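There's a structure below that I have some questions on.
Removed from the display is one protein chain of the complex; every other protein chain stays in position.
And now, chain A:
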Amino acid sequence: MEIFNHNSNVNFLGLRKISIVLAVLLMLGSVFVIATRGLNYGMDFTGGVLVEVSYSKPVQIANARAALTSGGFKEAVVQSLGNSTDLSIRLQPKADPDAVKAGGKMDAAKVAKDVLAALKAKRSDVKLNRAPDFVGPQVGAELRTSGIYAVIFVIIGIMGYLWIRFERRFAIAAVVTEVHDALVTVGIIALTGRQFDLTVLASVLAVVGYSINDKVVVFDRVRELFRLARKAEPEEVLNRSINNTLSRTIITSLFTAITMAALYFFGGPAVHGFAITMLIGILIGTLSSIFIASPILLWLGVSKKDLMPVTKDNPELARRP
């Protein structure tokens, strides 16, 4: 079975002005959204207290929220735990200044007591589900820092590898596209207001890994075609590379997306954020492999002579595709 015409010769590079402008706009938009709306950081990153309560009769989230607001917890984040009676309430340190002890730590037991008192003031059929969870703000801040280091490590590592295995221009094109993919993925999360927690961060890094995989496949073909072609017009070689790898790019994306959809629908709430981020990332990574990475290569001035192996040093290299 084949879905794609193997003789396809779409002029993707011809669209490069439009696609690059779109990519730049998307990136600027993402930066804007992240800067203005901010990310809805999970407790992993902000620190805070998580209290779970259950009502004996069904409750509206809005009512619980109102009860908390009148009890002085304006910043509490209330979420349903999948049924109509159980709620989780997340409070950052600033939401309950009374409970903040020396050094910015929150007294979780006190927060839980305060929250329960506020809820009881409106409805008395509520009780604590279990002991409260808490994360120190310091711990969260360090996690954020180590997250940034991880991203930098990935970018430098990938750049170094591609620089050695391919060439400088490929390394730069890959990293620029990577930054685009990660930024736009995070931008969409910021736009939709989805919670950004540790699993989502892991997912963003996995998107980077996935999408670099995609770019390397195309670049590999670019290198191969440049070496094979006698008269290599860069634009034509790039176009042919994208077209030749097109069916692989899309089939792999579909296959990976299928598994992530299975994870989203059947894996439960613990992996929702992960799966949805992955799905967004796969879409963006696939589009950028087709429309963005190669135009950047062309723009950087990739040419046949940069990719010919140095035959004098190692005759073995010359025989490689």
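By our rule, a residue touches a chain if its C-beta (ideal position, glycine included) is under 8 Å from a C-beta of that chain, and two chains touch if they have at least 3 such contacts; residues count from 1.
Note that contacts and distances are computed from a predicted model.
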Chain left out of the displayed complex - its UniProt protein name, from "Protein translocase subunit SecD", "YncE family protein", "NADH-quinone oxidoreductase subunit I" or "ABC transporter substrate-binding protein": "Protein translocase subunit SecD"
Which residue of A:92, A:185 or A:199 touches the chain not shown here: A:199
Contact with the hidden chain (one of A:208, A:238, A:280 or A:297): A:208
Residue in contact with the excluded chain [from A:172, A:263, A:283 or A:300]: A:263
Touch with the omitted chain, as defined above, among A:31, A:172 or A:217: A:217
Positions on chain A contacted by the hidden chain, ascending: 1-3, 6, 105, 108, 130-136, 138-139, 142-143, 146-147, 149-151, 153-154, 157-158, 161-162, 165, 198-199, 201-202, 205-206, 208-210, 212-213, 216-217, 219-221, 224, 244-245, 247-248, 251-252, 254-260, 262-263, 266-268, 270-271, 274-275, 278, 320-321
